[in-house]
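Step one of this worksheet: look at the structure below.
The complex appears here minus one protein chain, its other protein chains still in place.
Chain lettering (A and B) follows the sequence in which the chains are written, and residue indices restart at 1 in each chain.
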Amino acid sequence: MTSETASPLAKILHDSRSEILDEWINQQLSDPERSRSVPETTIRSSSEEFIRLFEQGSEKGNLSDLTKPEWKDLQTMLTELSTSRAVQGSTPTETAKFIFSLKQPLFARLNARAGQTEANLIKQIVELSSLLDKLGLHTSEAYQQSREAIIRRQQREMMEMSTPVIKLWDGVLAVPLIGTLDSARTQIVMEALLQRIVETGSKVAILDITGVPTVDTQTAQHLMKTVAATRLMGADCIISGIRPQIAQTIVHLGIDIHDITTKATMADAIKEALTQGGWKVERKSEKATN
Amino acid sequence: MTIKSQEERAIANENDIADVRNSVKRIASLLNFSLVNQTKVITAASELARNVLEHGGGGNVLIQLIAESNRTGIRLIFADSGPGIADKEQALEDGFTTGKGMGLGLGGARRLMDEFEIQTPDGGGTTVVVSKWLDKP
Partner (left out) sequence: MERIPILKLGEILLVTIQVDFHDRSALALQEDLTQKIVDYSSKGVLIDISALEMVDSFMGRVLGNIAKTSRLLDCNTVLVGMQPAIAITITELGITLKGIHTALTAEDGIELLNTLIQNGNNGQSKVFGKRRLYL
């Protein structure tokens, strides 16, 4: 069903395209709240592309149903635009304003057309406004989603950075665990640890939980998973950093740590690891050479 | 969600299980999964295919590449027309720490994948749907 606004819209886009484009671009550039994160050249090229795809979409006369195929290209362009704006550091408002600021030049041209009844003009403005609102909201949504994806990626990177696997000695690795040990973290620890075991040929890994605030049944399971995977690789684990409260919690919860070696401190764990590896640590003679 | 591509594999004998693994591997590798995640998908597929053969009397699997607005993934739909599963809850429970339940492999497959759904209507037959997503960076 062809909208009544389609024809006047098509006409003004056809007749005054470059003027509309110029006015629109100028309005964006002169906005006092405009951030500098988006360069002028980008604003120009985005606007041009938008008008082109906007014209393409409105050709079929459907100005209300954005799910129809003629609007697909424009939607895709807007999703990409929002994503790149999000990455550039632009705000969601600015990205939506990109669309909303097109209203002014379009309405002005509709208004200027001769032979229009007021009633018709109002209808056209309402319909066009509604269309642009939908497009504006679409950009906001796309913007949000890409921000969320960025945050997830950063979270993962933070987790990877905060779980280093350190080579303490020949054949001895240490993994200081800081913060809560959830299942996502455990996956990262396991992958990093096992990879290092292969690279270094280590036989012992010390998992230090001094920095893990609480140990519940879940955390214990994650720890045991890590130990099990390590043993499958032909190495073994020592869990160190067991604070008194943690020890009590483990007993209280009835968690069975099977036959995993545990130590209160990292120092004890290192001694144990070295002994297991056949190392002996001796103090050099106290006498100083004169 | 859209289905970008789909392949079907019959599961009628032992050889088919290896065939399913290879097909899943081929399709999963189109997606850029990490090695660990790819291994998980292939292993889950192997478990579920074996189930279809050993408990369902044979069936098939649909291997689909799926996509949503900001992510893509792989989905596997295993179906058989066997006797079905009387007690779903019990079948899924195998307890990681007790190590039991190498029997049905359902609990294991669930842990390996992101999404897991099982339908076993009264009339018989079982359908298991599992999927794993790749987050776009």
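The criterion applied here is as follows: a contact is a pair of C-beta atoms (placed from the backbone, for glycine too) under 8 Å apart; a residue touches a chain by one contact, two chains touch by 3 or more.
A quick note: this is a predicted structure, and the numbers were derived from the prediction, not measured.
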| item | value |
| --- | --- |
| Of A:25, A:106 or A:224, the residue in touch with the unshown chain | A:224 |
| Sole contact to the chain not displayed, among A:7, A:37, A:130 or A:195 | A:195 |
| Residues from chain B at the interface with the omitted partner, ascending | 14-15, 17-18, 21, 25, 35-36, 38-40, 42-43, 46-47, 50, 94-97, 99, 101-102, 105, 107-108, 111-112 |
| Positions on chain A contacted by the hidden chain, ascending | 187, 190-191, 194-195, 197-198, 201, 203, 224-225, 227-236, 258-259, 261, 276 |
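The working rule: only the chains that are shown with their structure count from here on.
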| item | value |
| --- | --- |
| Chain A and chain B: spacing of chain centres that average the CA atoms, whole Å | 28 |
| Residues of chain B touching chain A in the complex | 34, 36, 69-70, 96-97, 135-137 |
| List of chain A residues in touch with chain B within their complex | 79, 145-146, 149, 152-153, 187, 191, 221, 224-225, 256 |
